[in-house]
Structure formats: structure tokens, C-alpha cells
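Only a single protein chain was left out; the remaining protein chains are all shown in position.
On to subunit A.
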Amino acid sequence: MMDLSEPTMDYSNLRRQITFMKKSFFDQGYLDEQFNQLEELQDESSPNFVEEVVALFLKDSPRLLSNIEQTIGKYPQDFYRLDSLVHQLKGSGSSIGAVRMKNECSVFKAHCNDRNLEGCRRSLQKMKREHATLKQKLESYFQLLRQVGPREHAVNSRK
């Protein structure tokens, strides 16, 4: 129900901010079409679906990154295991539309294939940075969405 005490100006400002923020994620290449697909899957039966999936990704991916780091540090190198871990990260990243992470995973996998340890190390550093940036952006985005409240989600706003 409409909360009449809330000034509509603030509300539409918020909505504008949210739309703009989301557009910037797409324009700067952080997210791709898959993110829109997630929003399409959100409905009355799962009203917080996008936030929940993203939260799950942000919860699980640090552990994966840490496993990757540990595996890189091992001697002798286990490129097969490294590739498997990066493969998993690529899958989960692509499931939420995290296109930069997905692309860096592909680069990482190529280094594993070439048994290029230095390349793997560089990729890992890049991925950690990408991950931190993505996490910060998405958390800000959902924080804004929560302020708008459950009456409306950014489902209809497109790129």
C-alpha cells in the first residue's frame, strides 16, 4: 500500500539513482544480459530472488578465490585442480551475469592450460580486484533497492 507520509520526490530520486546505477554496471561491462534474466525470474513467489542469488555468489566466491590462492601456492603445481576451481568460479560468475569475472576466468584457464604459473598469479590478482569492485557495486545497488521498499523492484528498468 502507498505510504502517504513518504515524499514522492525522494522516492523518484531514488528510483532514478537505481536505474542510473544499474545502467552504469552494464555500460562499464560489469554485468551482462544474464543479470536481466535474473530480474525476470523474480516474482511474487520469490520477491528477493536477485538479491539472494547475488548474496550466495558473494558468500561462496571468496572461498573459491581462497582455494585458488592456496592451490597456486602449492608445489608441485596442480594445474588441473586450479583449472577446476577457476572453472567453477566461471560458472557461478556467469550465472549472475558477472561478465568481467567470467572473462578473467577464461584468461586464467588459458594460463592453466599453458602451465603458466606467472600468468595464473596475475589472473588471480586481477580476479580478486574485480571481485572486490563487483561486491562493492552490487552491495550498494541492493542497499538502494531496499530503501525503495518492497512495493517495487527494478524489474522493469532495462539497460
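Annotations for the structure displayed:
The rule is short, and it goes like this: a contact is a pair of C-beta atoms (placed from the backbone, for glycine too) under 8 Å apart; a residue touches a chain by one contact, two chains touch by 3 or more; residues count from 1.
Note that contacts and distances are computed from a predicted model.
The complex includes a chain that is not drawn, and of the options "NTF2 domain-containing protein", "Transmembrane channel-like protein", "Golgin subfamily A member 7" or "Response regulatory domain-containing protein" the UniProt name matching it is "Response regulatory domain-containing protein". For the options A:38, A:112 or A:134, the residue in contact with the chain missing from this view is A:38. One of A:10, A:27, A:52 or A:114 touches the chain omitted from the figure, and that residue is A:52. On the side of subunit A, touch with the chain left out of the figure occurs at residues 34, 37-38, 40-41, 46, 49, 52-53, 56-57, 60, 84, 87-88, 90-92, 94-97.
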